[in-house]
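A protein chain is absent from this complex, but the other protein chains hold their places.
On to subunit A.
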């Protein structure tokens, strides 16, 4: 069996069978499971494709597994308080944890605690990175969502307290879930709240673009990769699909009635706590407090399969399958460092390894990808090139080519004529 491209990672709060498990997105069959403890909601994350991190429910530590050694708990990271949410940056360099009303930022290469951000007034409920790890968004029970610039948080001198880039304060009840779209700093963020609304914001300006008012509180939200649809998991077990593109643009849909039925995924009986869409936007994964995880087909809104858990589902996500997951004898490239618990290790008398910097030479790293700006420029020039060539052509080259083609047409015509004459002769001769 070839290794799957994407896998489903889910966890529940009971943790009887396993802490978290990996499933096949198409059949729902179980691949692997990781044992020990249980994981609180929105705190299961994959670090760098090598480790799985999950915050223990109600306790002040984080469970860590190496991704290929499924049965064995690798280590426990002890934190200053109960971890309410956890997120690792997509480039694998930083880990963020919400502990009570503060956000802790660790650097993965050294394990140093880089910053403690306490701008929330109540517990942080959710943290999400943008896909290029340049920004992150945190949402709290104080109705606020904050957009932070990672570099400004990391690089500030200690005299100044880091400030969020934007404060999104239009929700009127605690924020339950956040989804960050693609496109780095140009991305859009969707926030769900108990105040029965889902709002879509722009990271770059901090402006609200859209607010959708529902008749139930919304517990989870996600966007498909193209941002055609917004999926919102309600507290009554329904999943609502909001189409973000005006349907008037697509001519095929004019005769289709937009009735209530075809925009709601019905099946869960209790709060929908987590949602996730696959890479190609055809599959929707949902986890609920009714102890099931369901996979839906987005187009037909049918449930493809469902898995029963032993407790309310706390985390469920479709993730690209890490390379190491199915290779039992692989090893992480970097050992996990000890996470420091204080901001300045030298001040606390913790001198071990304070002077050393862990360096990883680029043996198995790829060429760094271009920034979004470069990519966009490249794409633009490519598109321009296509249109330029087809419309205008470029000078000499095309002239030669045109004359060649004309020559060819001429010869073809001649052959055709010969053929015609030959066949007419042939046809007229017997008479």
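Operating definition for what follows: contacts are C-beta pairs under 8 Å (C-beta built on N, C-alpha and C of every residue); 3 or more make two chains touch, one makes a residue touch a chain; residues count from 1.
Criterion: contacts and distances are computed from a predicted model.
**Q** Missing chain, UniProt name, options "Dynein light chain", "VPS33B late endosome and lysosome associated", "Protein transport protein Sec24-like At3g07100" or "Pre-rRNA-processing protein Ipi1 N-terminal domain-containing protein": which is it?
**A** "Pre-rRNA-processing protein Ipi1 N-terminal domain-containing protein"
**Q** Out of A:3, A:17, A:78 or A:209, point to the residue that touches the absent chain in the complete complex.
**A** Final answer for the missing-chain contact: A:209.
**Q** Which listed residue (A:6, A:24, A:91 or A:236) would be found touching the missing chain in the intact complex?
**A** For the chain that is not drawn, the touching residue is A:236.
**Q** Have a look at A:172, A:308, A:397 or A:424 and name the one touching the chain we're not showing.
**A** Spelled out, the listed residue whose C-beta touches the missing chain is A:172.
**Q** By the contact criterion defined above, which parts of subunit A meet the unshown chain? Give residue numbers in ascending order.
**A** So the residues of subunit A touching the unseen chain are 40-41, 57-58, 119, 121-122, 141-144, 165-166, 169, 172-174, 185-186, 188, 194-196, 199-200, 202, 204-217, 227, 235-236, 240, 242-248, 257-260, 263-264, 269-271, 289-290, 312, 373.
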